[in-house]
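So that we are looking at the same thing, I have put the structure below in structure tokens.
Every protein chain except one is present and positioned as in the full complex.
Showing subunit A:
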Amino acid sequence: MLKPCHTRRLASIAPLLALALPAVAAPDPSDWQSVLAQAEGQTVYWNAWGGEARTNAYIEWVAQQVDERYGIELVHVKLGDTSEAVSRVLAEKQAGNDDAGSVDMIWINGENFAAMKDNDLLFGPWAESLPNYPLTDPDNTPAVRYDWTIPVEGLESPWSSSQVVFYYDTALVEEPPDNMPELLDWAAQNPGEFTYPQVPNFLGNAFITQALLELSDNTEVFYAPMQEDEFDEATAPLWAYLDELHPHLWRSGRAFPSNSADLRSLMGDSEISIALSFSTTEASGAIANYELPDTVRSYVHDSGMIGNISFMAIPYNAEHKAGAMVVANYLMSPEAQAEKQDPEVWGSNTVLSMEQLSAEERALFDDIDLGIATLPPSELGKVLGQPHPSWVDALAEAWQTRYVN
């Protein structure tokens, strides 16, 4: 409780504070009508990775929708890497630009989110007050409240769910491996036909994390911040495994593809016959794009595969916060989510909980044809959570010390 004399003093400086604040106060998402009113006529600069034509086309579709519905002009700022947007916000903060930032909304998760949250670069909390947020059934879906075990705390709104899957060419591989030890046996018999992207690429990180989780007896330790003294022991099985695996990899492990796209090209060129992806529909999409032969199929390991959710975040200094919230809310609508899940459009999985939807809305999802190389949700198996980012950072660091020389 404030003492009266303090309240009086506060009252006297209140007009001064108001002068210091930007002309429009930060929008309050619990008063949705006023957010909508503020958002109308705004131009929202959405910074999102632009490396996939289908994603770009979907974002363009969203831009048309929010223009028609809310009078918002949505501009896709195409990034080669999400951290470019983080750099931008950081530079603005460094230069003291606290209210007219050039980034209104970022497609983000994991380490980039952790970095922005740690350095107070995010606006919020706002996400849990969005009208569509309850559709994700947050009380029963912890994944939307923890981004790589980091509490989201309303600083980002869920957008897309993804899971690692392997894919293989049925023309070249008879029976795909069911777990990491079998993958090693297979690689030993088929030298040069498997590889994974170079760590610290996110898919490379995902592969070694998946291996770590599969090869460890006790995985609980990985979901809390890493303590220095436990690292060596906890990761010993992983290094033993990789030391054995690398000589059997593509180019004998002397070079690694730089990202998932490179990996896919190797598959398309028949250089390798098993690859992995962070999108369950990647194989179907790539077949439709003529990048992979139509004999490619997806599969998962017995014990489950790593998965995560990606989000929308608003930087602390965004100029058009209201517009960004309205777009983020629209992105969570059943209509926008169903459109996104259609492999003909993009094929990225929804974050909505089907139980929270009306029969009509559910039908939007039931009618989607998943494509020939995509596993139906029932066959995707268990989703393994992302370990704490401190573990992933330490793994990436150790991998480089070990294998870069």
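One rule holds for everything that comes next: a contact is a pair of C-beta atoms (placed from the backbone, for glycine too) under 8 Å apart; a residue touches a chain by one contact, two chains touch by 3 or more; residues count from 1.
Here is the rule we go by: contacts and distances are computed from a predicted model.
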Out of "ABC transporter permease subunit", "Anti-sigma-W factor RsiW", "Carbamoyl phosphate synthase small chain" or "sulfate adenylyltransferase", flag the one the UniProt entry gives for the chain missing from this complex.
"ABC transporter permease subunit"
So one chain is hidden, and I want to know which residue out of A:222, A:250 or A:299 touches that hidden chain in the complete assembly.
A:250
Can you tell me which of A:221, A:261 or A:364 touches the chain that was removed from the display?
A:261
Sole contact to the chain not displayed, among A:115, A:221, A:345 or A:370
A:115
Which subunit A residues would touch the chain omitted from the figure, given the whole complex?
45, 47, 49-53, 56-57, 60, 75, 77-81, 83-88, 90-97, 100, 102-103, 110-112, 114-115, 118-119, 191-192, 198, 200, 250-252, 254-256, 258-262, 264-266, 268-271, 289-294, 389, 393, 400-401, 403-405
